[in-house]
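Okay, handing you the structure first.
Not every chain of the complex is shown here; the ones you see sit where they belong.
Should a chain be cited, it is by its letter among A and B, assigned in written order, with residues numbered from 1 in that chain.
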Amino acid sequence: MKKFVHDFIVISNKRLNSNHFVLELLSPEPLSTMEPGQFAEVLINGSQDVFLRRPFSIHNADRQKNTISLFIKIVGKGTHALSIVQKGEKLNLIYPLGKGFRLPAHEKILVVGGGCGIAPLLFLVHTLHDRGVKSDIILGARSAGDLLITQQFSRYGNMFLMTEDGSAGEKGLVTQHSMFSKGSFAYQTIFGCGPTPMLKALDKIATAFGIECQVSLENTMACGIGACLCCVVKTTTGNRCVCTEGPVFDTRELDGWYQPIAKCYR
Amino acid sequence: MRNLNIKLHDLDLRNPVMTASGTFGYGWEYEDFVDMNRLGGIIVKATTGSHREGNPYPRMAETAMGMLNAVGLQNKGIDYFVNEIYPKIKDYPTCVIANVSGSTVEEYEAVAEKMNGLENIPAIELNISCPNVKEGGMAFGTTCASAQSVTRAVRKLYKKTLIVKLSPNVTNIAEIAQSVADEGADCLSLINTMLGMAIDAEKRKPVLSTVTGGLSGPAIKPIALRMVWQVHKVVKIPVIGIGGIRNATDAIEFILAGASAIQVGTANFIDPFVTMKIVDGIEEYLDRHNVASVAELIGALRVE
């Protein structure tokens, strides 16, 4: 897929809560084709302490408006600098990068997002929806106030909410949703994004049910295009670049992930 | 039209702008951005005797105007290079140079010998910053004796242009440069990364899996420039300047300090077009200063 370097124009910068915001960016040229799960490398000006670009998943795309959006959590210098960009400013992006989610032909899909991990999932369920697939979506957060943009998600699928304090939906971690403890399990693929412990727990569930699980990783990156080899993850076939062979991986490819129960007990 | 051509020993470069090993992959990673017809050359990523997995993740840490890397020479080995990679890069419309690494003199020799047989690779760059396993891990490039031993061994069997890439983590770079030149290197390139370290204070852990790593980027430019100048003063062979170059002014500074050509590394990550912008900027500089050929600027620093 051809990559582009473009100056996008900030259309809006919407603060969701104290440390999350969404940027809507207008492309100067017709949007490239993109897969959900792909990302962009964003150049950050105006901060003495940010040297490299920063990778962010494509949160959503609107081909009518020719815009993409980024869903960003403020965790450090770069994300802070982005949180204060103003409407009308330009942001230089390299995009679309990496390999996204492999969309299955079947319809029995569960999408699970925890915390900031919801970033690439909106574009995923949006795309599935456009293909006529209404996914089931579990979104989890600490408490009701941290459950952001659930409404956008609900346009594209059936929502199940989880909060650690029980203030919305079921109480617990996303991976403790009651559907997982029922005898029967309707899904053939789980798509997950969120903190690594959550992804590993999801993988365990998939392993237990013997189904496919695709997760999106967030390894630190320098180039984002496969040139530096900084972003590798250990796979069953050796170190592979998250930026070009991921960020989405089938957990069966990941070394130390997806261990069939059978194997463990033999 | 100003003359940007550069003669680097036997190599005729279209212009002095090349890409640094390990920062430009095998070139195809940049195919959507860079027109190879516009580059002086590319140095592809390091090749070792056999397949190497490299170091565990994390391999990268950002620093003030720089970055640390701990990639650890991940590559599939010389045979894979010859069979699978060479065919894909051999017809690039630019000078393609291989970067040769190893942990023993024998490994360097084995790789260099096979590289010698590749028609469209007119030169190798010997990366002597790798740890010398036989001498307890200090890099080959940090003592004159070991830098000489590897240069001598490779020189014997490598018939084309031999570039030796120096490590900056030394007390006296000029001394190492001279001793490598004495062994028949055709050209020197410097600098490789500086040894550095990053710590995550919150986690109280090193950021890199290997604790220390190689520092690159604008942060090291003043050190690189100094070393190029020191080396250019003592050796008669051409020098390629590397370290923190991100615009034409930086490139011109290295050339004035004595570099015949320059390599751009980390800056590619930030701006994939940077090499082409540097070529344009050098041309613009020549115009502005009314210099006919960039070669006139090599070592042309005016020191009273």
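In this section, a residue touches a chain if its C-beta (ideal position, glycine included) is under 8 Å from a C-beta of that chain, and two chains touch if they have at least 3 such contacts.
No experiment lies behind these values; they were computed from the predicted model shown.
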Composition by chain label (entire complex, not just displayed copies): A x2, B x2
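Note that only the chains that are shown with their structure count from here on.
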Between chain B and chain A, distance of the C-alpha-averaged centres to the nearest whole Å: 36
Touching residues (chain side chain B, partner chain A) in the complex: 22-25, 29-30, 32-33, 45, 53-54, 56-67, 69, 71, 74, 217-218, 266, 268-273
Residues on chain A engaged by chain B in the complex (per definition of touch): 2-5, 43, 48-53, 94, 219-234, 238-239, 244
